[in-house]
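Removed from the display is one protein chain of the complex; every other protein chain stays in position.
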Amino acid sequence: MFRIKVPRFWRYREFRYRLSAWKCIHCGEVHFFKPLVCRRCRYREFSEVTLPYTGKLLAYTIVRSPPAGFEEYAPYIIGLIELEDGTRIVSQLADVDPEELKIGMKMEATFKRIREDGVDKIIAYGYKFRPAIQ
Amino acid sequence: MSRVYVAGVGLTKVDEHWKTSLEQLVTEASLKALDDAGLESVDAIYVGSMLSEILQEQGHLGAVLAEELGLSGIPAMSVEAATASGAASIYVGAREIESGRAKAVLVAGVDKMSDGMAEEVTSALMVGEKQEYTGFIGATFYSLNALIYSLYMKRYDVSQEKIALFPVLCHEHSVGVEHAQYPFKIKLETVMNSPYIAEPLRRFETTAIADGAAALILVGEEFASKLKSPKTELVIEAATDYVTPFQREDPLWFPALQLATTKALERAKISRNEVGIIEIFDATSIMAVISLESSGFASRGEAWRLLENGELSLSGSLPCNTFGGLKARGHPAGATGVYQVAELHLQLTNRAKKNQVDRAITGMAQTLGGLASTAFVTILKKVM
Partner (left out) sequence: MVKLDSIYIAGYGGYVPRYRIKASEIARVWGRDTVDLPVEEKAVAGVDEDTVTMAVEAARIALKRAEIHPSRIGAVHVGTESKPYAVKPCGTIVAEAIGATPKVTAADFEFACKAGTEALQFVCSLVGAGRIEYGLAIGSDTAQGRPGDALEYTAASGAAAYIIGRDKNNSLAEIEAWASYVTDTPDFWRREYERYPHHTARFTGDPAYFHHIVNSVKRIMDEDGYNLNDIDYVVFHQPNVRFPMVVARLLGIDLEKIKLGLITGFVGNTYAACSLLGLVRILDYAKPDQRILLASFGSGAGSDSYILRVLDGIEHKRNLAPTLDKFIERKTYIDYALYARNRRKIYM
């Protein structure tokens, strides 16, 4: 589990690279990974949507004891962001020091390295959020 | 439907057991439970473990434990529900007794975290979260707790000093407890001066790497009357919720725990006021506080008042985590749910030694998987 398994991260690249997600046609619940059944209303049809790339910061913390594979990046910031459509997303925050963060500040999606495998050296990329550049 | 009784308990000390293997730990606890019940064998074995497949790369714990106990031949298997795996094994065992298919069942919980490096354990503890989502981005169990913690303090305007009283309470109760990992007192300033694990969460508001195993013997009505060991009656209920708390409507509320609590109280035919002892799942201080609120023992944003007023101490109106809870007794992941119920059993059978709570006739244990994606609520009643 501490390795990057290529089929696993490849399978979900659309969400991780560009916030492509699935919205329940009936109740509007947003699912990051394509579901068969809506967890909220149990409807079975979904439309593919691109989530908004901007939102506001609700909370953040700093990971000081990282999981295996993230050692060289620690300490890093994990934030909770409410996107403009109301979807909440947990994300690493990039290009920012904790002192610069303020609850409610505008954030935007950016594309970063998440980590690389220690043995095979495959690189996993994905979204992180940074303070919006206006 | 048969009633379910706890007829024996076995605990190992929560510690870093360098010389002892996972198999040895769970066997030791199981043997103690069998001996406590005065039984040689059971009809089935259920083992709860969260991390053994990752850290020891050992699955198939049912057959493994049966063999260690010299009981190969009987049905045995493992049950998994993240940090609630131990409670899950109780749930399955209790249901089997209730159904009447088994007269006596051994349920055990075990984890041995010291076999992993710190980073490995941090990773492993995320199996209870959504790996492809929060696990992938490097979020940790504690960082998700920290986000909830920040939101909580902001919404309810409660300071960290109030919430950080929870670990202080736990350590007060662990003093002199033989099976506790940290049997000593700490001060609030010790908590507040401990380093951040993930702001605002400090090290002393979390649990440490721990090894431990606990086991119970569950029996039905027929056996209960035959066995001489002290017994309590057990009711267990469970509920689930979305795995990632932030996809829920309110991340500061544990609906699964609320639901399981209501169901368990109904089945036990008691009200909250009648709960004399409570075991709260304090994997972090903030989880303890939200648990007290979600299960209806405090109103929203007010759980800190119970701490401040001393109501949760051994002499208070609702003695809580009477052997130190996850924080001070220790939190060997999948074993914890069994420890909690075993400790209630010791209390209600008057074997809690210096931590004995007088007059209690009913106890509740809350065991959570992940950030309350799974909740088990067990109610034990004294058998008069």
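Think of it as A and B in the order they're written, each chain with its own count starting at 1.
One rule holds for everything that comes next: a residue touches a chain if its C-beta (ideal position, glycine included) is under 8 Å from a C-beta of that chain, and two chains touch if they have at least 3 such contacts.
Note that this is a predicted model, so its numbers are computed, not measured.
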In the intact complex, which of the presented chains make contact with the chain not displayed?
-> A
Identify the residues of chain A touching the omitted chain, counting contacts across the whole complex.
-> 13-14, 17-18, 20, 50, 71-73, 92, 94-95, 97, 110-114, 123, 125, 128, 133-134
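In this section, only the chains that are shown with their structure count from here on.
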Across the complex, what residues on chain A touch chain B?
-> 1-2, 8-9, 12, 16, 32-33, 39, 58-71, 73, 76, 78-80, 88-92, 98, 103, 114-115, 124, 126, 128
Footprint of chain A on chain B - complex, ascending | 54, 117-120, 122-124, 126-127, 131-140, 142-144, 146-148, 150-151, 154, 195-201, 242, 244, 246-247, 251
